[in-house]
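Every protein chain of the complex appears in place save one, which is left out.
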């Protein structure tokens, strides 16, 4: 069954209305086997704020994330991600999605009671071992006395500590079959593809998805390291490109491994900087400028291998580790 | 009948799903009585590109507007706006909106055959004389040979001419009763209010609307000049705040009247710069950083008169002409 | 023969070689009657680093100031400045300057034993009560373990705390007779005038001086508040204009009084932001871009009152307090 058939039998998918059941990417649970170091990195250097902490996890957020948390940093025996959460547009929309997921045949974990940051959530899994959850009932961040913003339209004061990004932006997951991952995203979340890499061998090398007007909130690239359920990176958005140049100096001075950047991606045109947090998870800071996907019938941009040989937007060759490093580390042998 | 009742009798509006029938603000028709000068300003100084020109109008767009045009500059005996256009999410969504508008009691102009930039459109009018249209069938911009971008994901090459904003952002209309204008926007377009000014006298001083994840695509502020159907300003978005600082020098060197800015609005946190194009229409360049409205149940931010007395975000007092100047000029006596 | 004589009667000043006896503005001693609050402001919000502290003073510096301190913050019963220090180009140059100052007839305080930050210094005074000192023997800043920079060519690590300017830039002093102040600067330091305001009444309204390639390191504007020996402001330089926009948010969130800006000065073209530290001293952050005075025979730029009526570079009208507020407060009749 083709994507077109699955999605909308009567007309090609690009003419269908975008699905709006899911409102936005909400949070990511990241595993770390160096919890204290990772926590210090995310609060002091990357510039997130600790909303709460329990025995197992720290709940973190950027200064203008409106929810309780956008990053759950969890003590674990390895690295990678625990789960990815999206918030639904309403309770009714959540129910519609649950029905679609239940009908999809994908692996279902079922309802959880929720977490510090939100109410009950429905969990399911992609064919590559990444766990997703969707929920509607959320706990909005209520800034304590010292954290109230001078202007009432941002969630928390601009604290200016570390890189200080504004909000969670996206994540990138590795999968051995990106085409199959695409089917999962379209079926379960109703995501749209905004850009993709079409390899000469017929496979999809990478695929960028959005559920709203952001250029992408989740990307999937082909796994070359042999692992399963792995994370490529998690990204927060800065207001300006200059914030990223400034962050590069902050990372440098704090001994953080800068993997590549700052530079501009050809795909999506995002200005980027990739570093490895102390436990080895790749995290990015990104700025998309004023670029949004406003067209309801946006046609995916398709990049060929020939296109990709030109490197990033301004010619930078992609660094080798970018193709191989994921978390957790792939098991040898 | 309250807003809640009108919108969704069974539940409070903040719990209802946002309406997604309309995809985005599409274009604005601006009148000028100094056509040649205005056209030169918009192409050479403001940095738009002329897609087409006929006897009456110039069709202009920013380098990453995906449609044929986002500004229609029309020869006229005065200034102000001709109409405001939004694009629907699909043909079916367009039909749903038409039904809602027809049922609303607002003044209807009916279907037009379309324009150079799009197919048939449905026209209607707010109680203050501003004409709106909605359509789905669009003419995408196809870059001619010299205008193709090096990267295939932007609509046109980054030409770097003048201020060179990326895309149409929003417009601001004047109305004698902002509360009534709000009802119009919610009823006809399904827009959401993201921020508003609540005056001590019970009136709404200003209201910011969005139809998607942008922080706003249309604002309405109270008319104090005595006119009707007037325009306050039209705005394009730049990728960075630095683009606006640079634009200020370009405006300075080209003798353009800089009214106020660059500075940061308290409301919406937008970095702004307002100038008057040669015929007197106010145009803005703005940058919202990475700020988006992602919450499906965003509660409007309400600013009081006391709040507003603090001036703009960094203390700038609002210049007097900002409260009085609109186009066309209000008739005296 | 005085500099004035050498410079004016015998030959046009623009053909003489610039005097290079003085290398650069070195530090400013600022008085505060709210020492703890001022110190917290300068370290946590403005982003300087405390090098040392004794009973009376805190020695502060920006991350790339190469000397021990560039701001000496001193407990006092009022505000304003204690003294202004310039560093000579060599011991011999220092002696040449001392001779010129001794011959000048200006008030001499004589040699001091030095301070924590430098060796012996020669003190003298302008006709308006501002104390100056010049010295050559300096104590270079030696970054302690945690403050060493990742790159060996900056004095201290880029800590990213607060506004985090790079270095001391300039100060502005108030004087009842700017023309006479100019004679003092040319005679004692060998400074050059780069820009000035020529009032219609024949007086000089303001004068900008440099001793090297900076566009200015000291400005003097006409005193209108009735005080003597007063300070208008002290300024540090940021690397980018974006640093100043970011600083504006930091000031806003920390309850600092933002007096005016960010905006661009017409005179010197500097991008600026003025705030009042807790005790009331005006401090600025400024960025000159790549502008330098490289011409050895630079002719002073003269601004008339008519020029000044255009406001700042992008039209901002100068705020009233900018003309009247200085420290210490002028005594009332």
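Residue numbering begins at 1 within each chain, and the chains themselves are lettered A, B and C in the order written.
In the analysis below, a residue touches a chain if its C-beta (ideal position, glycine included) is under 8 Å from a C-beta of that chain, and two chains touch if they have at least 3 such contacts.
The structure displayed is predicted, hence computed values, not measured ones.
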* **Candidate in contact with the missing chain, chosen from B:117, B:162, B:206 or B:315** => B:162
* To do: Could you tell me which of C:58, C:256 or C:313 touches the chain that is not displayed?
  => C:313
* Touching the absent chain in the whole complex: find that residue among B:116, B:131 or B:252. => B:252
* Structure fact -> Only one of C:223, C:242 or C:259 touches the unshown chain, namely C:242
* **Identified contact with the non-displayed chain, of A:92, A:143 or A:252** => A:252
* Can you list, in ascending order, the chain C residues touching the missing chain? => 15-18, 20, 23-24, 64, 66, 87-93, 151-154, 165-167, 169, 195, 212-214, 237-242, 266-269, 287-292, 294-297, 301, 303, 307, 313
* Structure fact -> Contacts from chain B to the absent chain lie at residues 149-151, 157-160, 162, 240, 242-243, 246, 249-250, 252-253, 255
* Which chain A residues touch the hidden chain? -> 241-242, 245, 248-249, 251-252, 258-264, 271, 313-315
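Following the convention adopted for this analysis, only the chains that are shown with their structure count from here on.
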* Structure fact -> chain B and chain C have mean C-alpha positions lying a whole-number Å distance apart equal to 45
* **Whole-Å gap between the CA centroids of chain A and chain B** => 31
* Structure fact -> Separation of the C-alpha centres, chain A versus chain C, in whole Å, is 47
* To do: Spell out, as numbers or ranges, the residues of chain A touching 2 or more other chains.
  => 151, 240, 242
